[in-house]
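Working notes, structure below.
Apart from one protein chain that is not included, each protein chain of the complex appears where it belongs.
The first chain written gets the first letter, and so on, giving A, B and C; residue counts start at 1 in each chain.
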Amino acid sequence: GLISIIVTDPANPYWLTEGQVAKATAESLGYTANVSAHKGDTNTESTMIDTAITNKSVAIILDPANADGSIGAVKKAIAANIPVFLVNAEINQDGLAKAQLVSNNAQGAAIGAQQWVEAIGDKGNYVELFGNPADNNAATRSNGYETVLTQYPDLKKVGKEVANWDRTQGYQKMQSLLQAHPDIVGVISGNDEMALGAIAALKEAGKLSQVKVGGFDGSPDAVAAVKSGEMQYTVLQPVAVFSAEAVKQADKFIKTGSTGAASEKQLFDCALITKDNVDKYTGPFTLSQ
Amino acid sequence: MTQPSANGISSPAAAVRGTTISPIKLLLKGRAFFALIAIIIVFSFLSPNYLTVSNLLIMSSHVAIYGILAIGMLVVILSGGIDLSVGSILALCGVVAGALMQGVKLTPLGVILFPPVWAVVVLTCALGALLGALNGILIAWFRVPAFVTTLGVMYMARGIALLQTNGLTYNNLAGRPELGNTGFDWLGFNRLFGVPISVLVLAALAVLTGLMLSRSSFGRWLYAAGGNENAADLSGVPVKRVKITVYTLSGILSAIAGLVLSSQLTSAGPTAGTTYELTAIAAVVIGGAALTGGRGTVRGTMLGAFVIGFLSDGLVIIGVSSYWQTVFTGAVIVLAVLMNTIQYGARGIRQ
Amino acid sequence: MTQPSANGISSPAAAVRGTTISPIKLLLKGRAFFALIAIIIVFSFLSPNYLTVSNLLIMSSHVAIYGILAIGMLVVILSGGIDLSVGSILALCGVVAGALMQGVKLTPLGVILFPPVWAVVVLTCALGALLGALNGILIAWFRVPAFVTTLGVMYMARGIALLQTNGLTYNNLAGRPELGNTGFDWLGFNRLFGVPISVLVLAALAVLTGLMLSRSSFGRWLYAAGGNENAADLSGVPVKRVKITVYTLSGILSAIAGLVLSSQLTSAGPTAGTTYELTAIAAVVIGGAALTGGRGTVRGTMLGAFVIGFLSDGLVIIGVSSYWQTVFTGAVIVLAVLMNTIQYGARGIRQ
Partner (left out) sequence: MSDAATSRPAGEVVLAARNIAKSYNGVRALKGVNFDIHRGQVTTLFGENGAGKSTLMKILSGVVQPTSGEIVLDGQPIVFSSSTDARNHGISIIHQELSLAPNLSVRDNIFMGREITGPTGVNYAEEERQVRRLLAELEEDIDPLTPVEELRLGQQQIVEIARALSVDSRILIMDEPTSALSATEVEVLFSVIRDLTAKGVSIVYISHHLEEALQITDHAVVLRDGNMTAYAPRADIDLEWIVRNMVGENYDLGSPPTGHDFGPVMLSIRELTVPDPAGGGYNVVDRMSLDVRAGEIVCIYGLMGAGRTELLETVAGKLSATSGEIVLEGKEISHLPIGERISRGLALVPEDRQRYGLVQTMSVGQNLSLASIMEFTRGIFTSVKLERALVQKSIRDVTVKTDGPDVPIGSLSGGNQQKVVIGKMLATDPKVILLDEPSRGIDIGAKAEVFRILAHHAAAGQAVVFTTSEVNECLSIAHRIIIMRRGRISAEFTSDITKEKIMAASGEAMAA
């Protein structure tokens, strides 16, 4: 049968890996697989679901575009008797998808923030780069950082800018932030792309040695930056793990009528990548133990 | 822009000539017709699921959103303008509809009002009309270029949609029977004689607009104003009023598209419709209209919308990788128009 | 589109008159000038960090990208066309430069060639020129409307960029001394007399283009072809050649913008430059050019680009929330042009 895999945007290595791993897993289990991308638009996503229905898919692996906005699309697939397995992001309604496999963003943000404090020390001004506000993960991560960092009263957040997960925007917003706050000691970023943009801006301003940057995702570029010392750390999201797992649960569900997992929502813990363990990073988003 | 010169006025002319032109002939005159046929044939070979009634209907319901926007864009382009704000107005109207469905809190009275669905629809369309009229007034009275005005309104409407929802998405649009506001999902979910309502809405709007363009005085004013604004003005065509009307129409149609979309998705988010203006313009231009105004038909625009929609859905159905989808979409858009140019030859084509 | 009728041709006309016009007067004639002044004053009040030399330079280096694209867009718009593909060509050229910096594997010989930076720059610009020329040929020879052609090339270039990198970003653009290909980051990182190279590149390109438009025969051909293609043709202007040239120029400028951007970021990704075409067109139109062709100046376009850039950076510096940034951007774009319209009054304004 055909498993339709719908990811956000393969132009980002994170989702590229998500799609590729899911496809490879599905093919190894004897399915044909089809990867498409909704680019964050709920309407496109709904179109993709319709297409999956037209193509008589046996299961849909979906990275939902919007916690609220994707519910309708999932319902539509359910109504067509196709089981849906959500990966990477959740929807705000239980009981629709057979499983929701996501990385533990709160846990990841917490370990990231702790590592960040370790690198920077417990006082000074810092700024935050925030992801796309329409995406729940942006707020989850930001809140996770906040919880840890507010424990250090001498760390002052002097600026927070939305850079929409994008490197160019991270670069330009960082340059402007540097103008407004030349005295910062650290940048904490909602993802790696924005962090890499910030690093380029800091390099240009000659401030990379004073200002420490932390990322999130564990993308190959960020790992390279950690290796070279430009980035302090990144938080690895186990995307390769849970997207493979999603396909396996789909397979199990098709064959047995149950996913075999204890609950619908399954959290996968994130791991920290620092200079110390960066050599264990063997493939995109894979940290061998 | 380049097109067969008789294109823009062929439909009123045909209407008058009084000869009954067969639907086939009418279709053949649309520049994107062959592209559409080619697309359907190719994909039918590549996937058995493509040429089925149910898939054609589903694809048409996808086309509906772009198609409705494209109709509004067509009238604007006919007047010699452009409307970049359609996608944003769609989003703002969608979230306002969403907010209304959640109930309006009247703080001083301490009550929450749940307007019935028809009232939500009317209010949303009124909002679209208002934003469109704002565009029109800035363009017609204050002579701000259309591109700048609608770009500005595009940003503003998007920003307001984001502010109003704080970036979040409304998802409970079905309403509740005890509040008397059910029925919102009718537009997006129901079918009449097996045809999705959204497709019927598109068809109705297309026919109405087609009639307006070919049969009403307003239609002729519109073609005249787009063809030679000065001459139209000297002949007593109320050019300013025409302009304000077309932008208002485009605003209303964007609101309708917003309603259809949120009904289809049963959710309304502030980032919906991003870059749809480009798709709508592309549909209009592929359909043979000139960006310089005065030339174009509803028929062509519909063909253009179907070319784009059937192509992108087809690529997804046969499972082409998303990168290749991008490449093919570009190539087909150019080819569709190129084929047409070659077909008609250089004759009658003026720059 | 609406503008003072003498605007587009003021600079060549002034050249003919031969009078020396003071720089102040020149600036005053730009329609976006007052908007820019107002923006600078307002933000200087709101933030002490805004009106500092270092911030002005940083902001200018952000403007550089849009500015370079806008210059290319201006020449295209002057010819009566439009180029939607600039953002995609920027991205494709960026990733090709990135790939070249990683070395070209010559599989049959089993060697990896590392071209020096100047060769990378030349090859990238050649690629930009090629894509631009493709646009130009489709438009001039095959008479495909500019909107459709460049929309198609926009999709195709983006798709090819994605295919080539498989979605990944090239990171290591600094080169290595032992391979003799260092220096790529010079464009984005270095400064000459304290001014970022990217700003100098923008200034140089603006001056060159300005001279070309006002002083060269090509410039005159361009204004004539955009103003009345038929009359230009009969007066011996090689209209087709002019068109192909302007799209080629726009392609080269997009490639340069791509090089500057990837040098600034020291990385090149396939999704760079998305929707930049809209910003570039907005800069040109805010700067007083007419989308119908034949009217517009480099000076105006530069003012337009600075208005957009200084506004959006200012909003970040004073810490306005991102939703309000969107709303303000829209409002200021409309106000900038509205102010100008009011300033010049209805006098001399023709549709």
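We take it that a residue touches a chain if its C-beta (ideal position, glycine included) is under 8 Å from a C-beta of that chain, and two chains touch if they have at least 3 such contacts.
Everything quoted here is computed from the prediction, not taken from an experiment.
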Which displayed chains the unshown chain touches: B, C
Among B:I37, B:V111 or B:L234, residue touching the chain not depicted: B:L234
Selected residue (touches chain absent from view) among B:F184, B:W221 or B:F310: B:W221
Contact residue for the chain not shown (choose from B:G67, B:G132, B:G294 or B:G330): B:G294
Chain C, residues in touch with the chain not shown (by the definition above): 5-6, 8-9, 12-18, 211, 215-217, 220-221, 223-224, 226-228, 230-238, 290, 293-295, 347, 350
Residue numbers in chain B that touch the chain omitted from display: 5-6, 8-9, 12-13, 15-18, 211, 215-217, 219-221, 223-224, 226-228, 230-237, 294-295, 347-348, 350
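In this section, only the chains that are shown with their structure count from here on.
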Centroid distance [mean C-alpha coordinates] between chain C and chain A, Å: 33
Distance between the centres, which are taken as Cα means, of chain B and chain A, whole angstrom: 35
Overlap residues in chain B, where contacts from two or more other chains coincide: 162, 167, 322-323
In chain A, residues with contacts to at least two other chains: 10, 133
Residue numbers on chain B that touch chain A, as the complex places them: 47, 49, 52, 54-55, 58, 62, 65, 162, 167-171, 261, 264-274, 312-313, 316-317, 319, 321-323
Chain C-touching residues of chain B, taken from the complex the two chains share: 1-3, 82, 84, 138, 142-149, 151-160, 162-163, 166-167, 229-230, 275, 278, 281-282, 285-286, 290-292, 322-334, 337-338, 341-342, 346, 349, 351
Touching residues on chain A, where the partner in the complex is chain C: 9-13, 16, 133, 159, 161-162, 166-168, 171-173, 175-180, 182, 196-197, 200, 203-204, 220-221, 224
